[in-house]
Each structure stands twice: as structure tokens, then as C-alpha cells.
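Reviewing the structure listed below.
Here the complex is missing one protein chain, while the rest keep their positions.
Right, subunit A next:
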Amino acid sequence: MSISHFPHSLLLFSKFGTAIVASGHHIQSVDTSTGTVISSTVNASDELKNSLSKSGPIRFIAVDHSWKHLLTLCDDKKLKVWKVEGLELLHERELPKRPTSASFTADGQTIVVADKFGDVFSYTLHPLPVEEVPPSQPQEDSTTTVPNVEPEQPQSGSKRKRKSKKPKRHENPPHARDSVDSHTNPSGGTLVLGHTSLLTTFIFSQDEKYIITADRDEHIRISWYPQGYIIESFCLGCSQFVSCLHIPKSKPNILISGGGDPELKVWDWLSGKLKFNIPVSDCVKEYIKVKAQPYVRKKFKRGNIEAADGDDDGEGENEEDRNPRGEADLASVPLSGTNTPTVGDSSAHDEETIVVVQNIETVEKEGKLFIIFSVVGATALFTTAFPEAPSDSLTIHAFDFGHPVLDFTLDPTGFVWATIDRNLTEGSVSWDGRTIPVDPSYSSSSSTHPPV
């Protein structure tokens, strides 16, 4: 199956005239002036392609400031680091839990990863020498945040034995009952901080003295970095999960957050004070064409979508991903306009449009600040002026592409680059990714729009 069947789902843009796009489980780097593909993992060795397809679709990519290294996060618990030039896979490291977000520090030497267990770990750019053993040999394991643990010699011994027998099953070696290690890390990561809820995203303050983490239980937490154990404040007041955070370049004290709430929230993050709400839900709703499949418990789901007969594993959490194994997921995502019959009694949920803000950026134009944001499943990008006073009534402009926007980014000149899913428009039924071939060249599935 060719990669071209998958829309470019993630996009990054450099000031050096290249862009990196992720599509399915592949990544490509593209010349932004001509649209030619510079390098792509499609042309990689079979071995690498195999391991990429095993990892599943790429969920997250990030590049360091100097545009030397790239990291990707997939559905497995691996942190892959690539050389941007030539897209060469440098190494992959095992993470303790499935990651949700990651970032390079400004100097590019540290990678910070947030995971689904709510923890944030930091890793060195390259694995420490100890771990550069071939994967067939047992790795030194169980680094812990508590230094005074008992030596774990017998445990690593027993782990060695187990590993050789069943390398997959015994991820947790047996522990002594009185062991006090709490956050074991297979790759020697340093625990920065942790929430009890799943972390959705995080960012650094511009001076990198603070790390701002957001979770699915409405919290935005401001902690010191790297002393993540000191909490400066919480930005509290959301009533839904938080899914994206942004600090405008020209206003380093301001944090814009978006998520499941019907508004964007503007905070003075250091004090945790809410400055403004920017209501977006009403303007945005009409553009949401791809709707989330309501969560149905697996056992009910099984019976109902038997016809679809997919190896549905009940993980359809990101409805915008079109992955090859999720055929059943795709078939059962309701499309407004087509009234595709869907899972059981979920018709009641179809009426309900859930707004999930996906990405927020700001751009400065003629001395004024504008917010650009995307919404999961919407066919448009949205812009609004940054409010100067709470009483400002803001109009939200939508740039409708006619196809769902998957990701967008800003280039240094202030142009907005967006990737859209050409496979899917409203009313299109055959959007399983197989029937409509898409021109693989970059420019066909992305378009530029002047800011505001």
C-alpha cells in the first residue's frame, strides 16, 4: 500500500526552507519552495519500514531549534530520534508509558516527554553510553528517582532470565515488597513532575524556567523547570480537558489554552489568573464535518459493528487519524451530511458536536496580535484578534478549505501552512483511504493562506 493514500497528518515548518510532514507511519522532508520531497522514510530499508509500520501512525513530531534532530512519537512506547538531514533514524528508546507530547529544550540537548500516566520525564538527546548495548542484551533497568533504594542485583538477574524467554510480557520485573522505587524508567529518564491524570500537552515558558503541563482533568499546572517538584501556580477554571497551550512570542506572560471548553482561555500564567475567555464554540461548530465517535465500551461495540469486521481495538481516541488497521473505526465514524448509519443508539450523540481545539498559534501583523487555531474535524482554520480588554467583542474569521484541516503551522514570514485531508469532504462516503488516490506531492495536500 502506498503512503499516498494517507493524508499528511502532522506538519512542521523550518526557517531553512524545508518542512517535515508525517503521514500515517511515515515522515518526509519537503522543499517548501518547490514541493519536492527531499527525503522520505518510504524509501528506507525494509527493516526500518517494518518497524515503522509496527509502531503505528505517528502521533507527534517535534524538531529542535537548530533543525538538526527530529523526534517522533507513535502508538507504541518508543521515543525515536532522527537526523533531520536525510531522515536517518539515530536511535529509539523505550518509554515507561505511552507518550502524548514531547519537546526539545532550547539548547537541543534534552528531550522532555509527557505520557499517558501523567508523568514528565527528561532524557538526554542521545542515550547514555550504558544503554548503547544491542537490544538483544538485557538493559540496565530501574532507574529511580529515589536514590536510596536497595541494590537491585537479584531482580535484574531474574529479569534477564525472563527477558530471554518472553521479551515482551515481563515489562515489570518482580520487586521486593519493601522496595521504595516509584517511577521506574527503562531508558534512564529523569522524572520532572507528574499529574495523576493523563497529560495532554505541555510547553516551556520562553525563558525555559517554567514548564506548563495540561491534563485531561482540567488542570494547567505551572512548575519550575527543571525543578518540576516546585509548583508555581495552577491555572484553574476549565470545565473540560485542556488539549493545547500557546504562549505568544511577543507576550511571554500570556498563556492561551484550548480544549473541550467552548472558549479559548487567556491566562496570566505565572499567577494563574484567567484574563479573558474567547468564546469560539458557536462560530466553529458549523465547520466541524468529521465528528468523534462516541465512546462505546468494547463489548457493546463488538456486536454492533460486526459487519465492518475490523480488528477494532477500541482505541479510536483520535478520530482524525486514518490508519490502515482502523478500518472499523473509520467506517463507524459518523459523517454529518451523509447520515451514515452508525453504532447502535449513538444517533443521539450525532447531534451533539464536540469542539476540541487542536492547535493554537499567534501571528503579529501590523503591530496587532492575531490568534489562529484549528479544531479537530473542522474544515477551516480560524483566526481572531487577540483581546486587549475583557469587554472586546471578537469576531472569529474562518478560512474554509472544504476539507478537514489536519494540522497547521506558521512559517517565519507569517504565512500559515496547513495540511488538509483531501480524501474527505462533506458527503464523501468512500473515505476509507483506499478508494481515492491522492497525489503524493506535498503541495497538493497543503495550501497556503496569507495571515488574517
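By our rule, contacts are C-beta pairs under 8 Å (C-beta built on N, C-alpha and C of every residue); 3 or more make two chains touch, one makes a residue touch a chain; residues count from 1.
Following the convention adopted for this analysis, contacts and distances are computed from a predicted model.
UniProt lists the omitted chain of the complex under the protein name "tRNA (guanine-N(7)-)-methyltransferase" (options: "Glycosylphosphatidylinositol anchor biosynthesis protein 11", "tRNA (guanine-N(7)-)-methyltransferase", "Cyclin-like protein" or "28S ribosomal protein S22, mitochondrial").
Across the entire complex, the residue among A:79, A:95, A:114 or A:193 in touch with the chain not shown is A:193. In the complete complex, the residue from A:103, A:122, A:185 or A:223 that touches the missing chain is A:223.
Interface note: of A:118, A:188, A:260 or A:404, the residue touching the hidden chain in the full complex is A:118. The hidden chain makes contact, of the residues A:19, A:61 or A:238, with A:238. Against the chain not shown here, subunit A presents residues 117-119, 145-148, 172, 174-175, 177-180, 182-183, 191, 193-197, 209, 217-219, 221, 223-224, 227-231, 233-234, 236-239.
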